[in-house]
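The structure appears right after this line, and notes come after that.
A single protein chain has been omitted from the complex, and every remaining protein chain is retained in its original position.
Moving on to chain A:
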């Protein structure tokens, strides 16, 4: 069985994680919803809170170098990054 998660599934996971850690947020999260201005309006602390939450969710650790504007631009870009990271996790050596 292929354990790899698709970007769509990861986006759905992220919606759940965001709903859990920011229960007050009311923004509808599409793939291209910005995570900062004009979208979810995360601030820098919340960006890290989200990171720590999905680290727990997937049981992974993110290299701090990956905390870039590009990777966190939209829900889709973040899901894309996680897809790559999770793929590395399940790839046979």
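The criterion applied here is as follows: contacts are C-beta pairs under 8 Å (C-beta built on N, C-alpha and C of every residue); 3 or more make two chains touch, one makes a residue touch a chain; residues count from 1.
We adopt the following convention: contacts and distances are computed from a predicted model.
Hidden from the displayed complex is a chain whose UniProt protein name, among "Heme chaperone HemW", "Cd(2+)-exporting ATPase", "Urea ABC transporter permease subunit UrtB" or "2-oxoglutarate ferredoxin oxidoreductase subunit alpha", is "Heme chaperone HemW". When the full complex is taken into account, the listed residue touching the unshown chain is A:69, out of A:6, A:31 or A:69. Summarising the interface, chain A meets the missing chain with residues 13, 16-17, 20-22, 24-27, 36-38, 40-49, 51-53, 56-59, 62, 64-65, 67, 69.
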